[in-house]
Structure formats: C-alpha cells, structure tokens
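With one protein chain removed, the remaining protein chains of the complex are shown where they sit.
For reference, chains read A and B in written order, and residue numbers begin at 1 within each chain.
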Amino acid sequence: MPVDTKRVRGPDESQSPLLFVLPSTGKPECPQEGREDGRQRSQADVRPVFARCGLISQAKGSAYIEAGNTKLICSVYGPRETDRKDEVDMKSGRLVCDFRFAPFSCPKRGSWIQGSEEKALSLGLLESLLPAACLHKYPRSQIEVNVVALEHDGSVLAHAVTCASLALADAGIEMYDLVLGCALRQDGPSFLIDPTFAEESGAQSAGSGENQGRVTVALLPSLHQVSGLQSDGEMAEDTLVGAVKACIEGCQRLYPVIQQALARAVRRKAPPTAV
Amino acid sequence: MSPKTLCVPGERLCSTEECVPGPGTYLRHGYIFASLAGYVLRKNAGEEMPVVSVVKESEAQLLPDVGATVTCKVEIYKSFRPGDIVLAKVISLGDVQSNYLLTTAENELGVVVAHSEAALCIPAGEQMVPISWCEMQCPRTHAKEFRKVARVQPEYLQA
C-alpha cells in the first residue's frame, strides 16, 4: 500500500473509542412505530434537503447538498482535453467521477488514500450520471466530477448523485435530464426511506431476519428512467420491487427542491432583466 | 419577446410542430426538451416556425445588441496560402469529422513565415517580410502579397 510520508500518521494500529461502547441492549424498535428523528416508517418520508449551487468559484460548476447530517460538496471541471490519448472512441466525451470521504466524515476515521468503498461509490456515481450526460456533444474531451462527503449520515451515494447532477447543470454541461438519488433500508416488512447512518448500518429490529437490505436508486425524473440501481442484503423479489418503487417516489419528492435550487442559481448569475 | 421562463435539464419545452430545436435543447419522441438550465428563448428568424433555445448567462451576453453590425466577409486567399507557417491558438477540439479548430483572431496570431509566389519571383519562394497588418513583401521583386500577419511576440523570436 502506498504511504504518504509527508503526512503525520497516527500509530500503526488504533481503535475508535466507539468500540468500547456497550452494545445497546434491548430497544428493538417496533416496526410499527416511527423513527428516531420523528419520520414515519414505510412512507416516502425523506429528510428535508437543502441544496445550493455555485459555492466553488474556481470550478466550472459546483453544488452543496445537505440532508439531515449528510453533507456533500461537489465540483465539476471541464470539458477539457482528455488525459487518455489512447482511447479508441473519441466520438464522445469521457465522464470521470471521483468520490471521497473526508477522513473525519464517518464515525471511524478514514484514510487519505481512496479505499475500495470509495472506488465502488465512484463507479456507482459514474454509472448513475452517464445516462443523463449528453457526452456526444463533447468529443475528445473529459468532464471531471469530484464529490467529497463532509459528513456521512447515511444515504451518501443517493445524495452524491443528486449533488453531482446539480453541479453538472450548474456547469452548463448539456444533460438529457437531472438525476435524483434516493436510498432505502428494508427492515423486515417495513422500510426506512433516506436512512441515517445508524438506521443504515444498525442491526435489524426484532424479527426473523428476513428481508434485510439496502437499496439505492438514481432516477431521471422527467424521462422516468432509472439510471442507477444498487442493493445488498437479502430480500425477496417482491420486497425488492416494492423498495425500488418507494425509492422512485422518494426521488420525485426531491425534484421541486432541486429545480428551485437550479433556478435560483440561473437567476443569480443572470438576472432576468439582463437577457 | 416571450416572457423569460426558466427551465432545468429534462424539462419539456414544446412539440416539434410548434418550434424548431435550437442550442441547449434536444429532441425526443417529437418533443423538444431542455438540456441546459437557463432561460427559454423563442426567436423568429424569418422561417415559419420559431427557434426555441435555452441560454445561460454567458451565452446571453453573446447575443448582439440592437444596432450592432456583425456581418463580415473573410477571404481565405487574402489571409493564408499553402506553405505558410502560421501561429494559431486551439479554440476547440472540433467535432467528430474535423480536427482541431484554430483561431488567428488576435494581433499576435497569424502568418509568421511566408514565401513569395513562384510565378512572380524567380528563383521561387523568397522569404517575404511583413510590411503591414495585412501585407507582406518579397525583398527581391518587391511584389506585395496579402497575408494575415502576426505581430510575433519577442519571446517567440528566439530561434
């Protein structure tokens, strides 16, 4: 593994104090009850989202998104000349996505070097954005999308997708549609939409342990196409189908907020009177 | 002009029966959709149907002001000839078919080295000297030829 000698590193092995917290005994949430933050189970009850464009003046486009304590920032650079000259297919541009967790963003301290989870998230982000970008309009060039998670409180890929599409639109990259993301935690018969970190990683509530899983969906809202889908855990087919439908509904809830954020950015850059 | 409506990518603007798609839009199933976030513009350019386009702030400034004359005529033979050495800047990577798009639209850019035409000068191809922004002269025959002459910056003069 590559080691960055310029950084002061901690001891070779250290553990988070959270490990020594006694495992919370009891408190098996009843599936019928609400959630810790007062939201409802089994409903498209997403956290209120705050989104804003154009925070990073150096970038072609940028966006910041906040849903509960999940906070992400995204910048878009390009289109610029591609690094890879050997690519055979120069007819359309290349989209490059890079997702990173800030080292302090998770309960456990992360590394500065991109880990395999971040690589998987980068790929998930790329595959969710690709269907939306009109890359044929940018031949021989590449567009870079960088997302940094400042605080990770669940549903991080879903919000990264929304944030990145907002930044792409802010950068004036031509797109077929916006991309909205929504995550879900299936917990037995009920589901938790837009889960927090605790809900996402937490143990299952009392029950047989059937139908436990996580789903993330990316949606092109006006074309009504799913551009990204990921899940893990174990679910029956009909539960999975239900979860995907719930995520689609969750995505659509975000649409007005994102539209407003984008309209606001357009208006700020060029007041209507200037046109 | 129509009121200034805002749109985001993916918004359906109108059907192809009403308008012709312009920049910042795309076609799908007979409808025109926005591919940019910006203002929707409808312009009648003399054709039967108006052109619908979406503009962001920077493009909006590119629209010519009232009264501004923008017509011009460029004659290639008065600017460059085969064999000239030209200093140019890459402005775009070009589209699928063509290669790089270059510009010489700056005082510092244009023809640096040119040789006089064979028919006028024997022996052919004497290196010419610039005499104005648009002319070069053969030092032997004193024949003048048109070129878009570059004012070569001193740092490039180092052989």
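General observations
Keep this in mind: contacts are C-beta pairs under 8 Å (C-beta built on N, C-alpha and C of every residue); 3 or more make two chains touch, one makes a residue touch a chain.
One rule holds for everything that comes next: contacts and distances are computed from a predicted model.
Within the choices "Ubiquinone biosynthesis monooxygenase COQ6, mitochondrial", "Tetratricopeptide repeat domain 8", "3-isopropylmalate dehydratase" or "Exosome component 7", the name that UniProt assigns to the complex's undisplayed chain is "Exosome component 7". All shown chains touched by the missing chain in the whole complex, by label: A.
Note that of A:44, A:235 or A:258, the residue touching the chain absent from this view is A:235.
When you scan A:73, A:220 or A:261 for touch with the missing chain, the hit is A:220. The hidden chain makes contact, of the residues A:91, A:109, A:245 or A:268, with A:245. One chain is missing from the display, and on chain A it is touched by residues 15, 19, 88, 116-117, 119-120, 123, 127, 130-132, 209, 212-213, 215, 220, 223-237, 240-241, 244-245, 248.
Just so we're on the same page, only the chains that are shown with their structure count from here on.
Separating the centre of chain A from that of chain B, both taken as means of CA atoms, is a distance of 40 Å. Those residues of chain B that touch chain A in the shared complex are 4, 6, 8-12, 24, 26, 28, 33, 35-39, 41, 55-58, 60, 93-96.
Of all residues in chain A, those touching chain B in their complex are 81, 91, 132, 134, 139-141, 169-170, 172, 174-178, 220-223, 258-259, 262-263, 265-267, 269-270, 272, 274-275.
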